[in-house]
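The chains shown are only part of the set, and none of them has been moved.
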Amino acid sequence: MYKEEVIDLYSMIRKRNPLIHQITNAVTVNDCANVTLAVGASPVMASSIEEVEEMVKLADALVINIGTLQSGVFKAMILAGKAANKIGIPIIFDPVGVGATTFRKEKAKEFLRQVDVAVIRGNASEVDSLMGGASTTRGVDAGVVEISLKELAVKTAVSYSCVVVISGQIDTISNGTETIQITNGDFWLKSITGTGCMSTSLIGCFIGITKDYFLAAIAGTSLMGLAGEKAKKRLQEDEGIGTYKVKLMDEIFIMNGDTWKEEVQIHES
Amino acid sequence: MYKEEVIDLYSMIRKRNPLIHQITNAVTVNDCANVTLAVGASPVMASSIEEVEEMVKLADALVINIGTLQSGVFKAMILAGKAANKIGIPIIFDPVGVGATTFRKEKAKEFLRQVDVAVIRGNASEVDSLMGGASTTRGVDAGVVEISLKELAVKTAVSYSCVVVISGQIDTISNGTETIQITNGDFWLKSITGTGCMSTSLIGCFIGITKDYFLAAIAGTSLMGLAGEKAKKRLQEDEGIGTYKVKLMDEIFIMNGDTWKEEVQIHES
């Protein structure tokens, strides 16, 4: 049972208010900043090569997301990542759309070669692609993967010595030794842009307050799933993804440990 | 009557879920991605010169929007545009604020010289400016144009051998031979940023599923107008553009062919 340990993180994050440095993409940067505030942390989104090394030293965690990768910003990611490694600030890496182009594949692999990360979060085809798998991908959407989710999570966690989160209808989280699955969520989470990025940012907030990155990954991942589920239930028939996105942010903001404990669906293997 | 043909596109797009590659501006990129999801397509917003040629090959259509044009991104637009032309992927071009600066004028014309587009969408002063007209412009807002909308649309369509959409209180769409006008819409659509960009993205979604770009332009343009009209009707007195933007996205998401057919106002000449 991880519930008792995770539940403490929800109250702790609001007390500690960690600073989360995020170098992310142009599409969802505003949502990532707001979700960080919603969970009780503070965002700083600096991405200039002239300042990321200094900025990351002020932070409790670093979020790296390659959603709209540019060469210049990639240099900043490497600089920030190395600086974070040097002083022990944990990093979460989101290889958005990594299977889609050679550029993303090479840069993602280069990042993981040069920088040690605490957590990798992606959908199944993205994680499979990091492992050199033959998964197909379609832009930044999930493709088809020929291996069980648990097997892929364990293998990737062992290979990169980190916690791995594979998001999807079922979320799979492994640290190489322990593996759990979460069945909260709603398929509408795929109907707005940025819910993957936001999940990464949420996990990034939790690795800023605990060294148990496996628990942090459970906390962040289940929060997005459960909020997505609860937001959907509050929609009227004539409402769509505009209102859904607003209510999703609301649900993350108002989530408390009691509700979470009651409704979260964590499955241990 | 184009209604029967257009109506099919609404069901088809949700079945086919085309991938729409968009190189757009920093202001409205999130809205463009969400509107793409709302209509039933998938967005990918890659804009790095190292990957756009590879990315566009995965796509069903390419959207180019110069709203916050930078030299580096312009190179990516040209690369993506040429790659799309080579393999027959249709392109929609949005010359945002083209009349405002020499830089925009030159780059817009250079793009249209080097790349064949399926559709151009802009407001009257933007389209007039592309044609070398003496229209005044004011930042990215519409200015005054000294020629009838229909005449301008036909002339531009012939000149660039593409479909032209002139957005405004009345939307005018021409392929050079046929010209129609749409009178749906609400003046509040001008009170939030990005409704022009979102219209371009919507048309971009439809050219990803049909080679009849004229019908695609009607489908995308009328969807934005009608959604803008319906969203306005659902507002309470104490609500403003915050709620309006949310409900606009809702209306695009929940639109179906029956409602569309009943309420759309297409005028043939």
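Labels A and B are assigned to the chains in the order they are written; within every chain, residues are numbered from 1.
Rule of thumb we're sticking to: contacts are C-beta pairs under 8 Å (C-beta built on N, C-alpha and C of every residue); 3 or more make two chains touch, one makes a residue touch a chain.
Computed from a predicted model, the values in this text were never measured in an experiment.
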With 2 copies placed, total copies in this complex: 3
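Operating definition for what follows: only the chains that are shown with their structure count from here on.
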Between chain B and chain A, distance of the C-alpha-averaged centres to the nearest whole Å: 33
Interfacial residue positions of chain B with respect to chain A in the complex: 19, 21, 26, 29-30, 33-34, 37-38, 42-48, 50-51, 54-55, 58-59, 72, 234, 245-254
Sites on chain A touched by chain B in the complex: 25-28, 30-31, 67-71, 97, 100-104, 138-141, 191-194, 238-243, 245-246
